[in-house]
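Omission of a single protein chain aside, the complex is shown with its protein chains in their original locations.
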Amino acid sequence: MRFFNTMMGVVCALGIGALTAPTLAADAVKVGSVVSLTGGASSLGDPSLKTLEMLVEQTNKAGGLLGRPVELIHYDDGSEPGKANGLVKRLIEDDKVDMLIGGTTTGASMAMYPLIERAQIPFISLAGALVIAEPVKPWMFKVSHHDRMVGQRVMLDMLAKGYKSIGMLSDTSGFGQSARKEMLNVAQKVGVTVAVDETFNPKDTDVTAQLAKIKNTPNVQALFVVSFGQGAVVASKNIAQLGIDLPHYETSGVATREYIRLAGAAAEGARLPAPVLMVASELPDSDPQKRMSLDYVKEYEARYKTDVSPFGAYTRDAWFLWVNAVNRAKSVDKGKIRTFIENSVDLPGTSGVVNMSPQDHLGLDISALRMVTVKNGNFVIAN
Amino acid sequence: MLSELLQFILSGVTLGAMYMLSALGFSMIYNASGVINFAQGEFIMVGGMAASFLSAAGMPLPLACVAGVMIAGLVGGLVERWAVAPARDAEVASVIIITIGVSMILRGLTEILLGKGNHGLPHFSGEAPIKFLGATILPQSLWVLAVGALIVLGLNLFFGRTRIGKGVLATSYDRLAAQLVGVDVRRVLTLSFVLSAGIGAVGGVLITPMSTVAYDTGMMLGLKGFVAATLGGLGSGPGAVFGGLFLGLIEALTAGYISSAYKDAVPFVLVFIVLVLRPQGLLGAKPTDRI
Partner (left out) sequence: MTHLPDAPTPRRERSYTGRLVGLAALTAIVALLPLFLPNAFYFDVAIRIAILAVNGVALNLLMGYTGQISLGHAGFFGLGAYGSAVLTTHFGWSSLLALLAAAALTAVIAWGVARVILRLRGHYLAMATLGLGIIISIVLTNETAWTGGPDGMPVDGFSLFGFTLSGERRWYWVFGGLLIGTVILAQNLIDSPAGRALQALHGSETAASVAGIDVGRRKIAVFVLSATVAAILGSLSAHYSGYINPGIAGFMQSVELVIIVVLGGMASIYGSLLGAVVMGVLPQILAGYEGWDSVLFGVIMVVTMIFLPRGVVPSLTTRLRAVRFGRKGGATC
């Protein structure tokens, strides 16, 4: 009986707690966000949310948006697209948000989109795959390079160095698989042969078997690892262990300081396409992206005392894309905002200068990615 | 060709040693209390995370590792006292739910207290790979194998020669009879959890230098350890050793020779086949039921 009372008490407390969550003034502008804070994509979603919270705070301190306070409502989809589907419904129908930024994983963004289109709310997706921007979806926008661009950057670099036959190791996550598909497409178009194509589970602790297979395949001139986070670290370490001294290519998925820190010496010499953010200090001072990136790095690291991540930078760009549209439209009306975002031109961001159009909801070209390499524990622009 | 096979075998055995330590934990707890501990993977993770944080905070590496293992052991004991002992006579399904609940609590607390990132440890004796007949193995892998073997030996001695160890064995054969001859069954159950957690944590600490650790590292390792223990025979010590090594080898060989995409399905297909043909596991004893 005593237990029953305790349980009832707990349930009531929870219920009351949930209902009395602080509510801002009724005229707040509401931004909704479904991000992956737990699960496989948490290393991508966490910096995104941190960036959003930081920017919302800054905006409110500076007087809000169009004079109205901004309220951020976010939910964690646990890296499960099915959950994202339900959570976005909550944001749209119950929280009645004006705008959506989020969808860390491609699966989540795609799962949410049918509902978003039905509700006609502008949505800036943070996910990476090509399918987000192609074919163009009226209510969804993208702020980061997609995997075809990554493929192009890498393949062109390989061709320039004379590698025509490569080995590929991709992980079985959504990112790994959609990136792999694009890499194979691009490789075919530019004439690079993928001689061996292996996969691994991102949670694996050892991939020496797959790497041994690649090492023993004849005519492999370069090794391309398509992964991110822990999986990429394990792969890099195993590459070093097996003494594979092939040119080592990675994707933008490892353009994080965490990768260098955890992979240690195994990361030296890796070549990868990275957003400018990671090598901003090397840019000439005249480059507008330099100041923007360095400012962001300074603010983020000061506030959170942790390394910046490109995924946070994309979020920053998404935020300013929206704020810019709101300021130009002088309204937060969903239809108007959609049109104004679509018409954004010459908008500088950390990834590059954005030029959108009804046929192009990304607005970036391949210059958004620079080829970098890891040297002495740092990212430097590669030649 | 031969060096490739050798490489697969070496990676398989390294993987296998890890699974073996996880499986030993499962079998020990199952033996003593009939409980399948779905939180075993989290004990592995706690060991690795604790050691990693202590080492990053400045503690010398050996001390950090030992401390990590002891912290995990302590957690194991608390889990037994607070979550498992009170539900001793519940149905199998209920206890499964309890251990799954414990694993969620441990994962959640680790996430809240220690964050979501990946953490590493320095290799115990350097990262220079050792070349052997055309294949390479990391010194850290040798550590895993050596310590694993030591633990197996140690457990053998413990169960065979010490009074406490024999008490644990007696409890696993027949709890009532053990009580009648004076074994403190409650202490035995707590001890089995502490030991299992400690052994799992040793594994966690050993592989963290190679593969990093995060709050959710335990899930897959726990599951594979469960599979390995079942393959060898739930409750059988030699079964756990065999099951773990066997599983690691098969995984590496499948990834090498058949398909790396489906290598994760292999443990489960294997266990399926084994359960159908020989449910007590490859080395287990035939279970009997009282009517």
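Read from first to last, the chains carry the letters A and B; within each, the first residue is number 1.
The rule is short, and it goes like this: a contact is a pair of C-beta atoms (placed from the backbone, for glycine too) under 8 Å apart; a residue touches a chain by one contact, two chains touch by 3 or more.
None of these values were measured; they are calculated from a predicted model.
Touch, as defined at the top, links the missing chain to these shown chains in the whole complex: A, B. Only one of A:Ser43, A:Thr106 or A:Gln289 touches the chain withheld from this view, namely A:Thr106. Check B:Leu5, B:Val66, B:Ile97 or B:Leu142 against the missing chain and you find that the one touching it is B:Ile97. Where chain B meets the omitted chain, the residues involved are 30-31, 34, 36, 83, 86-87, 89-98, 100-109, 111-112, 172, 223, 226-227, 230, 234-235, 261-262, 264-265, 267-269, 271-272, 275-276, 279, 287, 289-291.
Listed for chain A, the residues touching the missing chain in the whole complex are 1, 3-4, 7, 14-15, 18, 21, 37-38, 74-76, 80-82, 85-87, 89-90, 92-94, 105-107, 110-111, 114-115, 129, 172-174, 177-178, 181.
One rule holds in what follows: only the chains that are shown with their structure count from here on.
A straight line joining the Cα centres of chain A and chain B is 35 Å long.
Residues 37-39, 42-43, 46, 172, 198-201, 203-210, 212-213, 216, 229-230, 233-234, 237, 240-243, 258, 261-262, 264-265 of chain A touch chain B in their complex. If you check the complex, the residues on chain B that touch chain A are 4, 7-8, 10-12, 14-15, 18, 111, 116-120, 127, 129, 131, 135-138, 207, 210-212, 214, 216-217, 219-221, 251-253, 255-256, 260-261, 263-264.
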